[in-house]
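Notes for the one structure printed next.
Note that this complex is displayed minus one protein chain, with the remaining chains in position.
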Amino acid sequence: MAEGRTGTLTVLYFAWLRERTGLAEEQVSPPASVTTVGGLIDWLAARDAGHAAAFAHQAAVRCAVNQDFADAATPVRPGDEVAFFPPVTGG
Amino acid sequence: MAEGRTGTLTVLYFAWLRERTGLAEEQVSPPASVTTVGGLIDWLAARDAGHAAAFAHQAAVRCAVNQDFADAATPVRPGDEVAFFPPVTGG
Amino acid sequence: MARVAVQEADFASGEEIAALIRGRTDIGGIGCFIGTVRETAAGRRLVAMTLEHYPAMTARALQAIAAEAETRWHLLGCTVIHRVGRLLPGENIVLVAAAAAHRQAALEATGFLIDWLKTRAPFWKKEHFLQGGDAWVAARSEDEAAASRWQTGGAIP
Partner (left out) sequence: MARVAVQEADFASGEEIAALIRGRTDIGGIGCFIGTVRETAAGRRLVAMTLEHYPAMTARALQAIAAEAETRWHLLGCTVIHRVGRLLPGENIVLVAAAAAHRQAALEATGFLIDWLKTRAPFWKKEHFLQGGDAWVAARSEDEAAASRWQTGGAIP
């Protein structure tokens, strides 16, 4: 289905979110009701134990949509690249 | 006289004080009444036109006695090295 | 335009500083900060540290941070280099440098660059302990506080 294909998002995980999900990257097709980062997190966390563990403490999770910092209210659209990671610790 | 010899001070001039006095260094033997930097300045300024020009604006003159910053009230004693210079401008 | 690099290889601090000055006579001062790997973290000895990053975002984030510094302090040159991969104690992690007509701008911009980089560039450190095991470094509230000093725009105290 065209709708199914355009509904695909790329999701990236870094640091301990990568370790808990066991994934560096995945392509996902959430239902049309998922329209924000917050909705995407809820949907991802329900997928399996690894995702649930990664998102268990949402206060410790940061996000970027298309390489810009985002928050739970940020819209997500088909084709977006959504990244989840802990607070940054470089420098 | 022993007193004359022990009464000798080394006076150094830097930057425009050196240029105005025409001297980088001189040995001077002020009278015993000269006991402070302020007294020494007054005595030096009376020596000739160059010294008078160097000390004409005392607010712009800084001083060190034996390589430590000093002021008009700092005592000077025979054998001391007294340096006069403008405010520093290094760095 | 700032020089920004993310690389596994070490950098040469002197070469980076020299490149900012070379051929120019309008620079009065260059501020620089170099971060290095400490062997001890919260009392535990490290054998190494791994720096992970988000490649598609990192270069953009560093460019944005450098551009902000260039604008705020009218910089005449700006360099940000961050290493990734496995680093040993004593090794370089990061270099930031800012060239300006006057020292206050150069030094303030240097502080800004490293404070913002620490809170806005997508790097994550993992520490590998001598006694075995490893752990992701937790973000420090002091770093957030340091970065928040620069929020109001313009120069600071």
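Annotations
Chains here go by letter, A, B and C, matching the order in which they are written, and residues are numbered from 1 within each.
In this text, contacts are C-beta pairs under 8 Å (C-beta built on N, C-alpha and C of every residue); 3 or more make two chains touch, one makes a residue touch a chain.
Remember, it's a predicted structure, so these values are computed and weren't measured experimentally.
Although it is not drawn, the missing chain touches B, C when the whole complex is taken into account. Listed here are the chain B residues that touch the chain not shown: 12, 14-16, 64, 67, 69, 81, 83, 85-91.
Residues of chain C in contact with the chain left out of this view: 12-15, 17-18, 21, 23-40, 89-90, 92, 101, 103-104, 106-107, 110-111, 114, 146, 156-157.
Simple rule for what comes next: only the chains that are shown with their structure count from here on.
The greatest centre-to-centre distance from chain C, using averaged C-alpha positions, is reached by B. Separating the CA-averaged centres of chain A and chain B is a span of 75 Å.
Chain geometry summary: the mean Cα position of chain A and that of chain C are 27 Å apart. With touch defined as above, chain A holds no residue shared between interfaces to two or more other chains. Shared interface positions of chain C, i.e. residues touching 2 or more other chains, are not present.
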